[in-house]
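As you look at this complex, bear in mind that one protein chain is not there, while each of the others sits in place.
Read from first to last, the chains carry the letters A, B and C; within each, the first residue is number 1.
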Amino acid sequence: MQDQTQHEQASPEVLKRIQDSFDRQGLMSHLGARMAHIAPGRVHILLPSRPEVTQQHGYFHAGATSAIADSAGGYAAFTLFPENTEVLTVEYKINLLAPAVGDHIEAVGTVLKSGRTLTVCQLEVFAVQDDRRKLVANGQQTLIRIDRPQSDQ
Amino acid sequence: MQDQTQHEQASPEVLKRIQDSFDRQGLMSHLGARMAHIAPGRVHILLPSRPEVTQQHGYFHAGATSAIADSAGGYAAFTLFPENTEVLTVEYKINLLAPAVGDHIEAVGTVLKSGRTLTVCQLEVFAVQDDRRKLVANGQQTLIRIDRPQSDQ
Amino acid sequence: MQDQTQHEQASPEVLKRIQDSFDRQGLMSHLGARMAHIAPGRVHILLPSRPEVTQQHGYFHAGATSAIADSAGGYAAFTLFPENTEVLTVEYKINLLAPAVGDHIEAVGTVLKSGRTLTVCQLEVFAVQDDRRKLVANGQQTLIRIDRPQSDQ
Partner (left out) sequence: MQDQTQHEQASPEVLKRIQDSFDRQGLMSHLGARMAHIAPGRVHILLPSRPEVTQQHGYFHAGATSAIADSAGGYAAFTLFPENTEVLTVEYKINLLAPAVGDHIEAVGTVLKSGRTLTVCQLEVFAVQDDRRKLVANGQQTLIRIDRPQSDQ
């Protein structure tokens, strides 16, 4: 879906629904993450460098990298869902390709396949330093669409 | 390795090496996570419930669940490494089996296979409420042993 | 579910349903694989060593190892499904822990979580030579229950 979606902008209703949900994620604001772009089937989330998000060598912690990747994929799926639905992550797999060092990292979630029940997303995380942009993590995620958040999978 | 390791305690040198490394992980203290148990090939990490670690429905965020699971597996591998080595996560995959609700969650990383270069760990996360303990996430992780943290993979 | 299931045997109806399905899998008979044990939530599949299932060094090919692991997990899930349902693999992840050499390999699929729509299984593959049994692959799999095989996910 990459070509069709990257220059588009989601509708105002979808933007609001996703921003509201993001604002309720305590973890995202606690980490200092913010929404950077919301298009149909694609969402970008930024996380600035801070001591609070590091691992023992001062790089971004894989847990922080994964957290924004997971949220980016979840919201990318959510952009294509009808109203009165919720999204839950079923599983994801992520490769940490290189140490994540930079001014900030940017996670990009892109829908690969959107089914009635399940959605599969590609996850990419880039480390950005000045005008250098390096792929530091790459993953794949499965999500489920549900009617109520408390549903069993 | 489960049977041999669960009642053992790591040596004082290993305990100190791991606690020192954990204390340098800005993300772990920022989330409020703490080491609960360190045995050869097995490490437990606890994360108490707080609004700062939630997703949009008030459950523990998959990113928080994954972050402590990833650290638990990394340190489980590290318990079996010789001195003057470092551990880096190559990749992991995690299934979110059920909403993570409770007083705290506890991640358990257990070494499945310890090789010269690569180590494979099992990751489990339990949600604990009073005396109820429920498996909420299950995963598998590959780690690499390196001599210096800045090494290429 | 490991403790409860390992000594049990599935009901005759389930045994027949699974054996019939297995017999329709052209790939399993082409590889020379056969059902070894069917219990509620756990299935074992054996694959004898033959030149037709090797990779370039003469070990069992990862594709053969994965194929019987995937089928073992799928049928383990299927043992817990009601009649008139089908099972499809959503995704799996597998670590090849050691070269697979031996008289035969044995895949064990075990249900970790059985939900209304999704089931998560643990996958293990052992290489067996005389009375030596070595874990050579370990994985995790997500499956979906559907009413008709041609359903969208």
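In this text, a contact is a pair of C-beta atoms (placed from the backbone, for glycine too) under 8 Å apart; a residue touches a chain by one contact, two chains touch by 3 or more.
On a predicted model such as this, the values are computed, not experimentally measured, just so you know.
Visitor: Give the residue, chosen from A:Leu15, A:Leu80 or A:Leu97, that touches the chain omitted from the document.
Guide: The one listed residue touching the chain not shown is A:Leu97.
Visitor: For the chain that's not shown, point to the residue among A:Leu15, A:Ala36, A:Leu80 or A:Leu112 touching it.
Guide: Considering the complete complex, A:Leu112 is the one touching the chain left out.
Visitor: Among C:Lys16, C:His30 or C:Arg133, exactly one should touch the missing chain; which is it?
Guide: C:His30
Visitor: For chain B, which residues reach the chain that was dropped from this view?
Guide: Missing-chain contacts on chain B: residues 90-91, 93, 113, 115-118, 120, 140, 142, 144, 152-153.
Visitor: Mind pulling the chain A residues that touch the left-out chain?
Guide: 93, 95, 97-98, 112-113, 120, 122, 135, 138-140, 142
Visitor: Touching residues of chain C against the unshown chain: what are they?
Guide: 21-22, 24-28, 30-31, 50-57, 61-64, 66-68, 70-71, 86, 88-99, 149-150, 153
In the analysis below, only the chains that are shown with their structure count from here on.
Visitor: Looking at CA centres, what chain is most distant from chain B?
Guide: Between chain B and every other chain, the largest centroid distance is to C.
Visitor: If you average the CA atoms of chain A and of chain B, how many Å lie between those two points?
Guide: Once rounded, the distance between the two centres reads 22 Å.
Visitor: Per the centroid of Cα atoms for each chain, what is the distance between chain B and chain C, given in Å?
Guide: 28
Visitor: Taking each chain's centre as the mean position of its Cα atoms, how many Å separate chain A from chain C?
Guide: 33
Visitor: So which stretches of chain C touch two or more other chains?
Guide: Each of 93, 120, 140, 142 in chain C touches at least two other chains.
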